[in-house]
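All protein chains of the complex are present and in place, except for one that has been dropped.
Per-chain numbering from 1; labels A and B assigned in written order.
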Amino acid sequence: MLGFAVRRIALALAVALAVSAASFILLRLSGDVATAIAGEGARAEDIAFVRKAYGLDRPLVVQYAEWLSNTLRGDFGTSLYFKTEVIGLVADKLPVTLVLGLASILFALAVSLPLGILAALHPNTWIDRLCLALAVLGQALPNFFFALCLILLFSITLRWLPVSGTGTWQHFVMPTLALGYYVAPAFMRLVRAGMIETLAADYVRTARASGLSPASVVFKHALRNALIPVVALAAVQLGFLLGGSIVVETIFALDGLGYLAYQSITYKDFPTTQAVVLLLSVVYIFLTLAADLVNAWLDPRLRVA
Amino acid sequence: MSALLSVEGLTVDLAVPAGTLHAVRDVSFEVARGETLCVVGESGCGKSMTALALMGLLPRNARRRARRLVFDGVDLAAASPARTNALRGAKLSMIFQEPMTALNPAYTIGNQLCEVYRRHKGGSRAAARERAAFLLGKVGIAAAGERLGQYPHQLSGGLRQRVMIAMALMCGPSLIVADEPTTALDVTIQAQILKLLKDLQAEFGMALVLITHDLGVVARIADRVAVMYAGEVVERGTAAQVFAAPRHPYTAGLIDCIPVPGRTKPGERLGAIPGTVPALVGTIEGCAFRQRCAFAQPACASAPPVHADAGHEWACVRGAA
Partner (left out) sequence: MDAALPSRSSVLRSRILGHAGLMTGLVLLAAALVCAIFAPLLSPHDPYFQDLSARLVPPVWHPRGDWLHPLGTDNLGRDYLSRTIYGARVSLLIGLSVMVVSGLIGTAMGLAAGYFGGRTDMVVSFVVTARLAMPVVLVALAVVALVGGSLVVVIAVLGLLKWDRFAVVMRAATQQARAQDYVAAAKATGASTFRVLLGEVLPNILPQLVVVATLEMASAILLEAALSFLGLGVQPPLPSWGLMVSEAKAYMFFSFWMIAIPGTALGLLVLAINLVGDGIRDVAAPEGRA
């Protein structure tokens, strides 16, 4: 288990390094930082001056090395738009997005686990077909459209929930639904497929033949083995949700990392955008790493280094 | 004394896309306490379905009917699923063909053995563990205490089958149903496992229903034999009766297929029964074996009569020789 963990962590670090380089170079090639700093309509000599003053005329590799070494020391630079330290901005908004992401995953699991298990226990019946139909419809509905429908229902018609803002837990309800419903179908299908497979497995037949309780047969023996792919997907989806939070946070003006990313992109605020991209990548890498380690615990056969 | 297990007119129908598959047709047999009954037949003859029907573990698309299905005084045909479930693993255990996949890969051997014991007998974790270690010793696993903490993938196929046997024994059952318990194992290990089953049966006094396609196995272990063909029992009796004087041509054919050390010369052709098992979808008119039978005659087109001779029964137009 230890050897496996060490190898897996080394890979995660290498991936993080590669992603940071790729995203840095991609953003620099897409737009000109000097123009962004000098501002719209700046004269050519102003831009040239900025380029020299900020060292933007040096090769990209040198700039990346400098940015990386600063970043590793916790210095993400100063936001061009908000005019404050990026690290403070990000630290401010990160909790909001983490709460949203986690709540969405929990909501998605709370919907998809029972439905997936239910469908697997009654395969090819109307219960199963209903669950599948829900999943297919859910996967087709664009999340921004769903979010606006939620606003129409809960804010405009029922007047139960605030349209936008961050202050209270009520502000998180609609964003959680809008973000979580989107990944629930994938979970449900995976749980259903996994449960159908494990319920037909020989060891589940052994559990039945040993007279174990139906609860133990379904949850201890079948579900645990069916969950292995779900855990991997949950990590991937949480990363995906953090990306999707841009759309949802922007619609509900929920003041998290996604909304910050949207603002930084529209204002061409390079340092902030760069920091958010890096942070989301690192969170994703960390999550997949965690999922692999959890899976190694769930399935002893994976613990081979 | 009444039989431990009494089966009369057991029928299993499977709903398949092509129609209804009659996997088991009107099967009857009895097993006394401490006795070994071997159910033999080719694959697809309904012997595994018979075992699953006894256990109440038939697949979802199967329907079981029986005139009489009584185990240890309990009418299984009328028992609720919960009542049957309480018997399984406690008084009525089962061992499966595939030891490689029959244990849950996610839990240790000890965890799985103890769960069965505590489910039926209650008691402390320590008591269950002690029982598990004792039985692992009994099934011939060295360093039992250590093995309890291991996962199935750390054990060989032979060891896993020994663990499955220990699991079946956990609660001191009065009947074990073993469905081809040695088929998936190496030949040398097959003999060991078979001997182990026989020894354990002598020690713990439980009855055994052994499902197999291998008459060699039957010859070594059976008290009584039921030969199945196309979902029906075509011949049954004591092992001595069936082996000494097989009455049904199918049984005789099967016995010809056993290689006998000393008598079968190397390179000599073993007997084989020509033809294949008929499809079990729909009804079968007359004797199901007649297409493959060397003694077939016009009378075989109608249902064969059942002959009986001192507890030896067979279904064939040909009576006692």
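By our rule, contacts are C-beta pairs under 8 Å (C-beta built on N, C-alpha and C of every residue); 3 or more make two chains touch, one makes a residue touch a chain.
Not measured: the values here are computed from a predicted model.
Visitor: In the complete assembly, which of A:15, A:98, A:127 or A:302 touches the absent chain?
Guide: Going through A:15, A:98, A:127 or A:302 one by one, A:15 is the residue touching the chain not shown.
Visitor: Just to verify: which one of A:80, A:242 or A:291 makes contact with the chain not shown?
Guide: Spelled out, the listed residue whose C-beta touches the missing chain is A:242.
Visitor: Using the document's contact rule, name the residues of subunit A that touch the chain not shown here.
Guide: Counting only subunit A, the missing chain is touched by 11, 14-16, 18-19, 22-23, 26-27, 30-31, 136-137, 139-145, 148-149, 151-152, 156, 236, 239, 242-244, 246-247, 250, 261-262, 265-266, 268, 273, 276-277, 280-281, 284-285, 288.
Definition applied: only the chains that are shown with their structure count from here on.
Visitor: Which integer distance in Å separates the CA centroid of subunit A from that of subunit B?
Guide: For subunit A versus subunit B, the centre distance works out to 53 Å.
Visitor: Tell me, which parts of subunit A touch subunit B in their complex?
Guide: Residue list for subunit A touching subunit B: 201-214, 216, 220-221, 224-225, 298-301.
Visitor: Can you list the residues on subunit B that touch subunit A in the complex?
Guide: 55, 57, 85-90, 93-94, 96, 98, 101-107, 115-116, 119-120, 151, 153, 164, 167
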